[in-house]
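Notes follow once the structure below has been shown.
The other protein chains are all here in position, but one chain of the complex has been omitted.
Chain lettering (A, B, C, D and E) follows the sequence in which the chains are written, and residue indices restart at 1 in each chain.
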Amino acid sequence: MKEEKIELIKDGKRLDGRDFEDLRPIKIEVGVLKRADGSCYFELGNNKALAAVYGPREKHPRHLQDAKTAVVTYRYNMAPFSVDDRKRPGPDRRSVEVSKVSRESLDPVILKEYYPKTAIDVYVELLQSDAGTRTAGINAASVALAAAGIPMRDLVSSVAVGKIDGEVVLDLNAVEDNHGEADMPVAMVARTDTITMLQMDGRFTKDEFERGLKLAKKACHEIYELQRTALIEKYSKSVGEGEE
Amino acid sequence: MKEEKIELIKDGKRLDGRDFEDLRPIKIEVGVLKRADGSCYFELGNNKALAAVYGPREKHPRHLQDAKTAVVTYRYNMAPFSVDDRKRPGPDRRSVEVSKVSRESLDPVILKEYYPKTAIDVYVELLQSDAGTRTAGINAASVALAAAGIPMRDLVSSVAVGKIDGEVVLDLNAVEDNHGEADMPVAMVARTDTITMLQMDGRFTKDEFERGLKLAKKACHEIYELQRTALIEKYSKSVGEGEE
Amino acid sequence: MKEEKIELIKDGKRLDGRDFEDLRPIKIEVGVLKRADGSCYFELGNNKALAAVYGPREKHPRHLQDAKTAVVTYRYNMAPFSVDDRKRPGPDRRSVEVSKVSRESLDPVILKEYYPKTAIDVYVELLQSDAGTRTAGINAASVALAAAGIPMRDLVSSVAVGKIDGEVVLDLNAVEDNHGEADMPVAMVARTDTITMLQMDGRFTKDEFERGLKLAKKACHEIYELQRTALIEKYSKSVGEGEE
Amino acid sequence: MGIEVMEDIRKDYVYDLIESGKRVDGRGFRDYREISVERDIINKAEGSALVKIGDTVVLVGVKLEPGTPFSDAPNKGILMTNAELRPGASPDFELGPPNENSVELARVVDRGIRGSEAIDLEKLCIEEGEKVWMTFIDIHPLDNDGNLVDAAALGAIASLLNTRIPNDRYELTGEDTLSIRDTPVAATMIKIGESILVDPNLYEANAATSKLTVISNADGTISGIQKSGTDGLKEEEIAEMVEIGIEKAGEIRKKYLGDIEA
Amino acid sequence: MGIEVMEDIRKDYVYDLIESGKRVDGRGFRDYREISVERDIINKAEGSALVKIGDTVVLVGVKLEPGTPFSDAPNKGILMTNAELRPGASPDFELGPPNENSVELARVVDRGIRGSEAIDLEKLCIEEGEKVWMTFIDIHPLDNDGNLVDAAALGAIASLLNTRIPNDRYELTGEDTLSIRDTPVAATMIKIGESILVDPNLYEANAATSKLTVISNADGTISGIQKSGTDGLKEEEIAEMVEIGIEKAGEIRKKYLGDIEA
Partner (left out) sequence: MGIEVMEDIRKDYVYDLIESGKRVDGRGFRDYREISVERDIINKAEGSALVKIGDTVVLVGVKLEPGTPFSDAPNKGILMTNAELRPGASPDFELGPPNENSVELARVVDRGIRGSEAIDLEKLCIEEGEKVWMTFIDIHPLDNDGNLVDAAALGAIASLLNTRIPNDRYELTGEDTLSIRDTPVAATMIKIGESILVDPNLYEANAATSKLTVISNADGTISGIQKSGTDGLKEEEIAEMVEIGIEKAGEIRKKYLGDIEA
């Protein structure tokens, strides 16, 4: 946060022209990969996330199987060229933590008990990053799980809120994140308003926190509709084209 | 050894006021941890060692089980803040070797054949270090094993001897170790005078070596009494308090 | 390639006095190790390669067994002191690739189906290196496999060709390799002229490539005879000495 | 299998008790276990604290070393927070490199300190662009009976408040005390059934499916939140937990960090 | 076991088809699947290309950073080529550090570029002996339906042809475009039965026991060859494959890199 102070809000608008409560442009493509059982490409502004889902498939080695439920893994990975300074390949502490909270964000909706002893593996690649990558990844993964035919209670939708120049705003981009005062990624089951991921850093008053959470909730509803629409379109197209 | 020459003995006394054959102050606490099956906190001068013992418990993965005996592991670890220059976390070559010789120092007294296919795991944390850490660790581990109820032939006691300013002395501290001429850590079953660990570096004449070994032997007897007393006190207190 | 231009051919001869189509001196010793099931020491000029073969033996862990054939592993390793700048111990990307292509160079001749579920392990140590190490390693390994009694269709022989000062020549040494224009290691089953390894880097015209391949072929036949002779000599000696 | 059955029984027991308004150790839902904080117990560390919350024991040590600043912050010291779940502290901890739990523990504590700007990193600059103080906070759990994160966060700030800058050792001059501007304190809650409990012990933590850690500052602002676990929480529940978290942090701050001016 | 039986049946099917002169997807033996190359799609990379060959998709990104030259080449930039077989791209790829397949993929692509001297490394010297541009080519397969190497090699040279030197980001001056002097293109062939097939798809690649990749340049010279697989090849077969490889590379170069002056 705050390397040098730059003005992030001018005349009531953010640097990229957005209002405080605007999402960046979103683009969703379902079923973009051949090999994966389910996949989704999700763009959020300049973030490009690709999720591939495999499973339910045999979990090996066997001693990692769970006799009662499927074991869900989630690997968030930034491509080396996805950021200004090349990222060294391989997991780092940040990606380990992001993978954990992302997995937990999806865990409540996956009907894991239907497939004991199996693995459901979610791989999320960030091909380009501009802040908000974990939320883009969760949105992609949620759709990819559905596309893979994994039985789910519902979709999960995710977005971050933050604070820049003293204002609570939606969906920070990288400049806003680097020079802002707080960032709070949220994931939720939009239909039931159940929060499945919540992290925060920077500094919020309790009031700002509550306003932020409401803002995130509203945006998650929007994202949920986009996710649903993308899945329905894909499905009707498949049916229309006689695909399976 | 010997970065720059400093006088380690003045008027027949060592820098910390000890005589040649004096141990540093020792403090032993038994059963200091809740989760471990047995534990011991052992202070030797400025060394603070904590041993936790788990087992006998199932050894996994299974292919590492021994059908005839328990498998003993011993991990010696220095906390990052236990030394002047922060130690990077994780095992290094020194700790790998110390763990090996420490395990072998205890191996002869553990009745491993009573618990085939199991694991007996000894974890020793050096929270503060001032030379002689492996001996403090072995003393702690030996008591923790007994406290865990692991059947043992006897306790193992350990101390180092060394050479400073040409004199064979007991139990070097860090300044003496860094500027001294030799260091020799010894572990033994005090009651049977069986030596179970012996290492030496620096330079000793054969005579110095023999005198050193005798000095170590004498000190191990002292330490043995302290270990025994600590265990008895703990045990009587437990009984007294109606604890188990 | 080409650090600085130096003249590699003078008066039609190479710097070490060889003609274009000359191999460096070769020395082969069979059965040089006691512990290995088969072994071979192979010198090619200043390269010193030692191959040790173990197997067929039980493959563990079991989940790596193949129910139909033996699993062949091949590890190429340069000793730290085998090169001018000390090589850090442990596999690097180069040795991983060399190990793969070397294993594949031998795979076609090993009758792996005779020993399902087993391991055949080939370990090649480069004790001194002077370009052409992978070919020396394959030659050593091929003989060591035969010496271990592993059933084989035939021996594999290997050599590199390259281009220096515009000429296609056989068996580059390190100076030639560093300042040359192309290098192409080849392995083949000499008797059937079947190529089992082929790699190339630098730049060749199609014509140079074809001439190079012919040159390599001719040299592999020479090497094959040396390998065969070494095995026969060892065997007759063993019989003569009443050894097995 | 036997172990799993035991665990299920234990979870049921914890649940049933809570349904009837009780906790396994008799505490109220909003009560912490007994807390103690001992400072400066490791003389090799620049700062240290041994924190006990019930039977949970965490040792935190702070070390400072000169190092090179990051190129995008040439006049700032560097903060590194690390946690190792040493296998002696619990039968559930395994040998090996940091796993997702130790990484999360370290990063949550780190973000709390960073977000509160408790350490004035600019004061840790020795020579701009060349040399700054690297501050290592090492979290070393000794006994895990649940709620490591609150103990670790409390240990971290307690250590920092007593940290000396080792100018002498590196033949440098400058201020000898680390300047600390705020006191972030973590409070962790779980939801079991419809109840919210603070400071879960190990049984409770294992029985719970969602957990929320709230890190808050002297002025009541929040500088870190982390939800974990496999179940969701409602907005109202979270709001309530944040409220409780701030209150509990205030009590802990007053009682255990109160003697220190921040 | 079930899976292995399936695989054997599939291999037999591929074989039988080829014996009768056909390929599983109806192509001729010397035909590539449909190829597409999209450039400059990752704005954080200095150069990038998304290459599709049939259903195989590989993303390649190029990054440049200042670094220290090797002591034996003080006036030359450094080229590093890396490939990660990300587990999302195939059920056969596993998590973990690079294995022999990813190492081989990266090294074959690397040697093709190095052998052709496509990059003028001397132009990447910033200050002799002190600072040079390090050029990282990162190969990131997204979907593996066979023949990753041709897609990766094509993606690498396509990316390089559009790579900008990020002088601004590092407050340096100099030329802003990477100077590329040649266009190495890989063509991969397999032998099944007595037939030679170009651009094997995944079924074919799994059925084949030997594979040859030939990397050739604008002038028809060869700058890389790699045989892999567990069966040998005859000299005549290799000669034929090299010939085909050069021809195919020429077609690909003209069609997909043709708009660029090299």
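General observations
FYI, a residue touches a chain if its C-beta (ideal position, glycine included) is under 8 Å from a C-beta of that chain, and two chains touch if they have at least 3 such contacts.
Keep in mind it's a predicted model, so treat the numbers as computed, not measured.
With respect to the full assembly, the chain omitted from this view is in touch with B, C.
Within the set C:Ser82, C:Ser102, C:Asn173 or C:Gln227, the residue that contacts the chain not displayed is C:Ser82.
Touching the missing chain, out of C:Arg57, C:Arg153, C:Lys214 or C:Lys237, is residue C:Arg57.
On the side of chain C, touch with the chain left out of the figure occurs at residues 33-36, 39, 46, 48, 50-52, 54, 57, 75, 77, 79-86, 89-90, 121, 123-125, 127-129. Taking the whole complex into account, chain B touches the unshown chain at residues 1, 3, 93-94, 96-97, 99-101, 104, 107-108, 182, 184, 188-189, 192-206, 209-210, 213-214, 217.
As a convention for this text, only the chains that are shown with their structure count from here on.
Common neighbours of chain A and chain D under the contact rule above are absent. Of all the chains, the one whose CA centre sits at the greatest distance from that of chain C is D. Farthest from chain B, judged by the mean position of CA atoms in each chain, is E. Chain B has its Cα centroid 51 Å from the Cα centroid of chain A.
Shared contact sites, meaning residues of chain B that touch two or more other chains, are absent. Residue positions of chain E touching 2 or more other chains: 98. Under the touch rule stated earlier, the contacting chain pairs are A-D, A-E, B-D, C-E.
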